[in-house]
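Removed: one protein chain of the complex. Kept in place: all other protein chains.
On to chain A.
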Amino acid sequence: MKNDHKNHVIKMKKIPCIVLLYITALMSCNKTLDIDSSRVVGEKNMWNKLEDARAGILGVYALTRAALSDNDGHWLYGDVRTGEFISPNRQDLKALASNQLNASYPTIDALSDWTRFYAIVNAANIFLERIGDVKAADKRYTDNYLKVDVAQVRFLRAFTYFYMVRIWGDVPFVTASHDGKFENQPRENSNKILVWAQQEMLKAATDLPFVYSGNDVQQPGNYYNEDATRWGGALATKNSAYAVLAHLAAWQGNYADVATYTKFVEDNYGKSGINYQSTEDLTKSNGFFFNKNTSQMFGFDSDWGHIDGSVAGHLEELTLAEPVVNKKVPDIYIPKDTILKIFDQPKDERFSIDTLGQPRSERYFTNINGKYPIFSKIKVIQGGVSDPTFRYFTSALIFTRLEDIVLLRAEALAVLGDLTGAENEVTVVMTRRGITEIDFSQDIIDLIFKERHRELLGEGHRWYDLIRYNKIKQNNPVFLKLINSQGIYWPVSRKLISQNTLLTQNPFWK
């Protein structure tokens, strides 16, 4: 009995303990369950601060870089498809170079899939819809930030549509995020999209500054508290917009506009710190393509200092091999005969052979007499060095640069009949490459496109140049047939067609 009593006492003490335990458990119940993810940012924690706006807008840039770099798409679409590059080992690239775009290789499947481009469009749409929230919530986010950011995002969105239209022709046209209420869209007429894109870019161009954090009247002060060196070459400027507008107009065949837009760039490039590149700067490993610089008129950097380089997603991944880097066989190369055909100008600093048949320089091509001549124009290895041991690249993906715009202007003037003007423009570029004796007896269009070929080789232009060239010349029935049968476009991924029943395959690839 005594024992029992003792038990009771202890138990009585226990009960408050149990009560306490349960009340604590209860209080912590919701605290335990309402935890924010430490891996993603929920809607409620986004679009509240200036930093959210920065993360949002740079996200659109990053997605654009990702879309163009994915599977080295920018170069596979632009350079490899022409067939002048040969792949010794990669069956997928062989198929691509011979225009067998139905072949069932993962790379070709991926390149016919536009999802990654629509990620840019969607990110841009969300940004445009939500940036007002930041404006309302954070006083630091001024009217000027809003104006400049919106202009950049609209420009990138329009650029993306232009890029897609060049690849697929008609594509679905989406200009709102439709967040959570997604609807499948059919393909829209590509001409309509281009007209829209042109309008968008023009509007954006009026708001874009020439330079960021550089006391531009349209962007006073330090942009996101970083100085001009941080932003130079990384963001789209007014010149970027007019340069892309020129490309867009050329694609439309609207050469009067091309002339106007290129004139704007030629008159104003200095305001953005853009300049012509010497042949040496263009081709050295810590030159024009290294990291970022203001001369990169519109491009996407992979800065070594930001640990942004990578093994994949750079042209070097495809083109470089021994002796430039320690890889036996390049993924793609141009055979010697083709090189000699393209680089037929004596004294061309980029590439030319002397009277003994020896190359004057190894700027564009290394190992020219070997089994695989290495296309080494772009060779930004690691921190801009020539160390062959580690294939890690930091070259920027350049969409356009000043020489491109000058040649585009030459093309426009030639088409518009201003032959002297065209000759002057093309001379500007060629003399900088050491070609002093220019033979103007040949067709000026041929001359311009040959120079474009040499100057912009490996920069993702050649395929589109060929299309414009053939549209102007109208003398290659095979290519014209390809243009007219829409064979210049890519097939739409079968996966996309099975996801979205409103989509149709490009007729050429049915």
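Just so it is clear, a residue touches a chain if its C-beta (ideal position, glycine included) is under 8 Å from a C-beta of that chain, and two chains touch if they have at least 3 such contacts; residues count from 1.
Definition applied: contacts and distances are computed from a predicted model.
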Problem - Chain not present in the shown complex, as UniProt names it (candidates "Hydantoinase/oxoprolinase", "NHL repeat-containing protein", "Maltose/maltodextrin transport system permease protein MalG" or "TonB-linked SusC/RagA family outer membrane protein") - result: "TonB-linked SusC/RagA family outer membrane protein"
Handout entry: Residue touching the undisplayed chain, where the options are A:Arg230, A:Arg350, A:Arg363 or A:Arg452
Key = A:Arg230
Handout entry: Hidden partner chain, residues of chain A it touches
Key = 4, 7-8, 10-11, 14-15, 18-19, 21-23, 25-26, 28-30, 32-43, 46, 52, 54-56, 58-63, 65-67, 69-71, 86-91, 94-95, 100, 102-105, 110, 113-116, 118-123, 126, 172, 174, 177-180, 182, 184-185, 224, 230-231, 234, 292, 300-301, 303-313, 317, 326-329, 331, 382-383, 389-392, 491, 494-496, 498-500, 509-510
